[in-house]
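Note that this complex is displayed minus one protein chain, with the remaining chains in position.
Going by the order they are written in, the chains are A and B; count residues from 1 in each one.
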Amino acid sequence: MGIRHLLRKILLLKEIGSFVMLGTAILVFYLLSPPFLSLANIQLILQIAPELGIMVTGVTLLMISGEFDLSVGSVFALCPIINIMLMNLGLNVYLSAIFASIASCGIGALNAVITLKLRIPSFITTLGTMMIWRGVIMLITAGWPFPFLEEAIPLQKLLVGEVGLIRLSLIWYGMIVLVSWIILERSRFGNWMFAVGGNPRAAKARGINTDVVKATNFVIASFLAGLAGLIQAYRLEAFMPLAGIGVELDVIASAVIGGASLAGGAGTVIGSVIGALLIRIIDNGLVLAGAPGYWFRIFVGIVLVVSLTFNRIIETKVHKMR
Amino acid sequence: MSKLPLVKLVNIHKWFGRVCALEGVDLSVDYNEIVGLLGDNGAGKSTLIKILSGVYSPDKGEITWQGEKINFSSPKNSIKLGIETIHQEVALIDRMNVMRNIFIGREPVIRLGPMGWLNMKKMARESMKALEKVALYLRSPEALVEELSGGQRQGVAIARAMYFKPKLLVLDEPTNNLSVKESKRVLRFVTEMKAQGVSSIFISHNLYNVYPIADKIVILRHGKKVGEFKKEETSIDDLTEMITLK
Partner (left out) sequence: MKRLRFMVGLMCMMLLVGTMGNFAEAASPEKYNFVFITQWGPETMFAAVVKKGMDDAAEMLGVNAQMFFIPKEGDLAGQLSHFETALVKKPDGVITTIPHPTVFNKVIQKALDQGIPVICSNTNGLVGTGHPLEKTIPYVGQDLFYSGYVLATKASEHFSEPKEMRALVGIEIPGASWAEARAGGQIKFLEEYGCTYDKLDIGTDMAVMESRILAYLKKHPETNVVFTQGGAGPAPSGKAVRLAGYKPGEVIVAGYDIAPASISEIKKGYVTLTIDQQPYLQGFLPVIQLYLMKKYGFSTWDVDTGLGIADKSNADLVEGLAQKRIR
């Protein structure tokens, strides 16, 4: 296999645009501040990446099926709070986490029902549920966080325990990425997801139950958001009512940067990873570069536009290559 | 040859709100028959076709398939019975590749655990075979549908329909976006299918496409059937008059 052939194969990767942007960003931030690539910093990034990344993967899958979920930030905060509330009522930590996750799934199911049965665009539905659940959180906690309990430590070790240089959350993230990839790219259900998102009429005409496919993805997105929330809460040892506030913008930006189409039917799991990494790297890199706080939003905006343009350009070039 | 028709629709009514799309329409298709369904815009042709494909359910009326009364409650049902539809808006998913499109909804799977895993090798192999059957030669079954020309796309849709050996092929304006050469190929194909025992219902605006290959011609106007002729009984001019009258 000649170098030319290998190069050609790499360029034809769906995620090539995102990879290039990631590479460029890493290079730029390294040049601006060499400690960016220090072991300590890489460790830092890998510690916090799963919390965003797991959510982005879930939302990417949902976007591939043609729907949105803006309520992930609220689920991110609510799941751990339900967890700690159940523990305060005496329930064992693992069971509390399981029930809290079931609750996350329930929220996803509710999103699905409202969107699919009431025919309200998911953007609107989840905008509404985002606010409702955040309000519920404020009511439950009256603005104040629950203290971390000793009984929660076993789960903490499981979710974010340190293993050598990394935390277990990175490994869980890797597994979720792997499973998601396999299901999306190699299973029948994955094929349906692309169809339902790409051309729902056609999918229906071929006998696919589009509602079931979408509903499943709503539940997955919420479940993963809740899981990500648990991971952060256990890493910080704090169950904060304002956790995840505003994160939905980062999540969608990451998904889009990773190549997910806003119209549905396109996206990759690896892309979701790259997108999440890129968003986290930008924040980290800007701090190290000494940029005034105002720069974060500008930078993300630029990267978003560039990535969209880039992906478009690449698609056209690939077209011609085939 | 059985005396019973392949499919028979009797007294079909369909309303959308207060609009009556179909009013008391009867239609039957025999084995090895090509039926041309004609009519101006709004005549109800597409609606009738969609009832056969299982997308709509009739509000009133009866459908018989191979002698038995049946309910096409969903597209899945319809496909299972052996009805394949080529839609006006090509029912392919652009951003997916050809082989995934061909097998959408009927993917060959390897069962391992709770999920069905795509048998990619089989999909690749079989899709190339299906394409060859309709004389469509592509470089690879992994080409994305959005990269194909209009005629190639229609070819893929037809290959998909044919792969599953239907008994009835329903074509809704299949030559709309095609070149003359591509249209001719589709028509030739429909005729070949008849020889292989597949009946077709063919909707088209273009009388000159339908007339040469149809055995029977049915004309709809404003949701009602206004004429049914065997090809020998009529001519293109007569038909044109019938369609455009009033």
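Rule of thumb we're sticking to: contacts are C-beta pairs under 8 Å (C-beta built on N, C-alpha and C of every residue); 3 or more make two chains touch, one makes a residue touch a chain.
It should be emphasised that the depicted structure is a prediction, and the values quoted were computed from it without experimental measurement.
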{"item": "Touch partners, limited to displayed chains, of the chain removed from view", "value": "A"}
{"item": "Hidden-chain contact residue, picked from the options A:Met130, A:Leu227 or A:Val247", "value": "A:Val247"}
{"item": "Interface with the unshown chain - residue positions in subunit A", "value": "7-8, 11, 20-21, 23-24, 27-29, 31-33, 35, 38, 40-41, 44, 48, 51, 142-145, 147-148, 232, 236-238, 240, 242-247, 283-284, 287-297, 306, 310, 313, 317, 321"}
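Criterion: only the chains that are shown with their structure count from here on.
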{"item": "Centre distance in Å when subunit A and subunit B are each reduced to the mean of their C-alpha atoms", "value": "42"}
{"item": "Residues on subunit A engaged by subunit B in the complex (per definition of touch)", "value": "183, 186-192, 194-195, 198-199, 201-208, 261, 265-266, 319, 322"}
{"item": "Footprint of subunit A on subunit B - complex, ascending", "value": "53, 55, 74-76, 79, 85, 87, 89-96, 100, 103-107, 109, 115-118, 120, 139, 143-144, 147"}
